[in-house]
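All protein chains but one are shown at their positions in the complex.
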Amino acid sequence: MSNETREHIRDWWRTDIVNVEDGNIRYRGYAIEDLIGNVSLVETIWLLLRGELPDPKQARLLEATMVASVNAGPMSPSCAIAAMAITCGVGLNNAIASGINALGDTHGGAGQQVMERLLLIRDSDGTDMHAKVATHLEQFFEEGGRFLPGFGHRFHSVDPRAQRLLELIDEATADGVVQGEYAKMVRAMEAELTRRKGRNIPVNVDGAFAAVLAELGFAAPLARGIFVLARAAGLLAHAVESQTEGRRIKGPVPDDIMYTYSGHAPRALPGAQ
Amino acid sequence: MSNETREHIRDWWRTDIVNVEDGNIRYRGYAIEDLIGNVSLVETIWLLLRGELPDPKQARLLEATMVASVNAGPMSPSCAIAAMAITCGVGLNNAIASGINALGDTHGGAGQQVMERLLLIRDSDGTDMHAKVATHLEQFFEEGGRFLPGFGHRFHSVDPRAQRLLELIDEATADGVVQGEYAKMVRAMEAELTRRKGRNIPVNVDGAFAAVLAELGFAAPLARGIFVLARAAGLLAHAVESQTEGRRIKGPVPDDIMYTYSGHAPRALPGAQ
Amino acid sequence: MSNETREHIRDWWRTDIVNVEDGNIRYRGYAIEDLIGNVSLVETIWLLLRGELPDPKQARLLEATMVASVNAGPMSPSCAIAAMAITCGVGLNNAIASGINALGDTHGGAGQQVMERLLLIRDSDGTDMHAKVATHLEQFFEEGGRFLPGFGHRFHSVDPRAQRLLELIDEATADGVVQGEYAKMVRAMEAELTRRKGRNIPVNVDGAFAAVLAELGFAAPLARGIFVLARAAGLLAHAVESQTEGRRIKGPVPDDIMYTYSGHAPRALPGAQ
Partner (left out) sequence: MSNETREHIRDWWRTDIVNVEDGNIRYRGYAIEDLIGNVSLVETIWLLLRGELPDPKQARLLEATMVASVNAGPMSPSCAIAAMAITCGVGLNNAIASGINALGDTHGGAGQQVMERLLLIRDSDGTDMHAKVATHLEQFFEEGGRFLPGFGHRFHSVDPRAQRLLELIDEATADGVVQGEYAKMVRAMEAELTRRKGRNIPVNVDGAFAAVLAELGFAAPLARGIFVLARAAGLLAHAVESQTEGRRIKGPVPDDIMYTYSGHAPRALPGAQ
């Protein structure tokens, strides 16, 4: 191995996050034995991602958001996949990984998308937040947008998670923990959407999730990252239930699949019988 | 779809864990809006896996164990894989999934294996725990075992996580939260190992992790499951760092790989030039 | 980086398989430009795994086995998962990976298990193959075995893939390409099973797959590996169909999941409303 390669490898792997030496492990400067038993899992997540421990009230808000995101039931594809995968004879870690792997742009990405939109509205021209929201939505629908991520829900006429998270932002705002500007913004968006559509289009869990993470100053990509950490718990629970119930590999999908092939008469194969 | 298929599918997907109806989500009977802001993430994980909320002191012990498991640095293959995968242009969820997928029997499975051993020792013949431990280890080494999972460490002469977790079990035992039998057992194993080898072979984090989960009454496979949830946070942190630093796809592996092929002169290919 | 670490890394990454230098790529000693256009994909797979190119007739047999394994329809969980994953907004590679990840012991592992059994029977005491088969099955059922992997099928009274693969082994045996001992063995197993059960229990595709790979001298773990390579093509096709059809993330799983939670009245939460 050349010296250049050696230096390149050494440089590629350097990290700010964790230091491991004999008898000594530090997360972002904190000795691990001081963290264990003294800070919560959610505070540790914050420390790793942000480089510093949060205020306990900030942590409580993040914790609430993660509790809200743990599970959305087996009709959520990530849960369905975890429940199916474990019956195929893989490890629990593989079943969880399979579910997480499906938390893509359309499934686990809504929080991140809403958050990017909130930051975009914040940074758009103008001084009045309501006017900025109205302009943004005007443009969204003019450009052919139909469903605004973060608002409305297939199942829920009112999303109980969203209401509760917005309440918690309000409490934290009253406490001076956050400024409350994003809670105001998503409510303004809800009002404007409802006015436009002529029916109630309430904030959903993705909208409230994004508002909390924006209030707490997270970068938008972390909205997906933190959602993944929370949802992993739901995936584990479904995989374990599937395993404990002794579910069989066959069954989750109908076995009388409709075959729609309507092509040509197939070509005669030279060697076919 | 036949009625039989319909019933089979319906039965396959039933769940005890989560109920989702219009405006109403329940985890194990609890309305989600009552959980959000009132219970911690770790308490929610316990609820999903065990069917009931834990006592706060039980939760504190589980939380400590998860904090201890979040990160083991980039020389841990799961972290390394997450840090590499994100540079390949996949989503954060895919990078985390890739890391979790590697938490197999040899990497993330040690806690589960130690826990299975602790339960085996507990259930073995005899009344004196120290005698049971001695018999078990006698047999382990007679059958050719070399390294007992859960004891000793490649890097750490004393593992700071293990000591701290055992202390927390002691405190919880004094508080009547747990019985402390598994903390005693791993200490007895440490003493017996040290006696046999003639040098100190201390409990490591896997051993202490297993002891906590056994004290708390978890089933052994959940030792891996819970480890995965904790480690997911470390994987996210490394993936985000790798992305933020703008690391390139090439670099983590030496580019002057040693080629050891020493076969035959290759066969002449008919069409080769 | 210490010299020891450097040497360790260098040693860890050495490989017999591929050599890459400026303007020069060799697979197992063969220049890539001589392989491209002159050997088939299946011959290249053989070269990479075995270290030498196969005889074209050997390659034809492996190719037939892989064609037989490409697809088993969407009620096969790996296909179902790939079709679901792509609707979640991940890349085609992630959707294929999710499907492959589910090809575990119970799903993609049957070929490997049958192959291990064939080698076990071959190596068992005795000179007469039929007697060895009878003894093995006697023991299998005595020990509580119920369904012998590789024989019988949930859907197919006769598996068209198995019959065709056994015919191809017969042709290759007549040609002197293989010895035909494993085709004989699986047929003897089929006969013995049928005699015992009093109804026809034919070889299925896993049984025939294992017989071909044993005839060709592959190690048993490669039975799963090669199956994965073949099935990957089916997974791609289903993921692409799902994407092209514009399938929605919701839909594959019933949305009226049965909730079976019947626990206690939940504990009153301190902060609950």
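Here the chain labels run A, B and C in written order, and each chain numbers its own residues starting at 1.
The rule we apply is simple: contacts are C-beta pairs under 8 Å (C-beta built on N, C-alpha and C of every residue); 3 or more make two chains touch, one makes a residue touch a chain.
Here the structure is a predicted model, which means the values were calculated and not measured.
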Fill in: Which of C:15, C:139 or C:179 contacts the chain that the document leaves out
C:15
Worksheet entry | Which residue of C:134, C:183, C:213 or C:232 touches the chain not shown here | C:232
Response to the item:
Where B:75, B:131 or B:174 are the choices, the one touching the absent chain is B:75
Item to complete: Over the whole complex, note the residues of chain B touching the chain we left out.
Response: 1, 6, 9-10, 73-75, 77-78, 80-81, 84-85, 87-90, 94, 97-98, 101-109, 154-155, 249-250, 252-255, 257
Response to the item:
Residue list for chain C contacting the dropped chain reads 1-2, 5, 8-9, 11-13, 15-25, 27, 31-33, 35-37, 39-42, 44-45, 48-49, 60, 63-64, 66-68, 70-75, 80, 83, 91-94, 96-98, 100-105, 108-109, 155-161, 163-165, 167-168, 221-222, 224-226, 228-230, 232-234, 236-241, 243, 247, 251-256
Worksheet entry | Absent-chain interface as seen on chain A, which is shown | 9-11, 13-20, 26, 28-31, 33-35, 37-39, 51-53, 90-91, 93-94, 101, 253-254, 257-267, 269-273
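Quick note on the criterion: only the chains that are shown with their structure count from here on.
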Worksheet entry | Highest C-beta pair count, chain pair | A-B
Discussion item. Can you identify the chain nearest the overall CA centroid, using each chain's own CA centroid?
Written reply: B
Worksheet item: Counting in whole Å, what is the centre-to-centre distance of chain A and chain B, each centre being its mean C-alpha position?
Response: 22
Practice prompt. Can you check how far apart chain B and chain C are, centre to centre, with Cα atoms defining each centre and the answer in Å?
Written response: 29
Practice prompt. Pull out every residue in chain A that's touching 2 or more other chains.
Written response: 1, 9, 73-75, 80, 94, 97-98, 101-105, 108-109, 155, 252-255
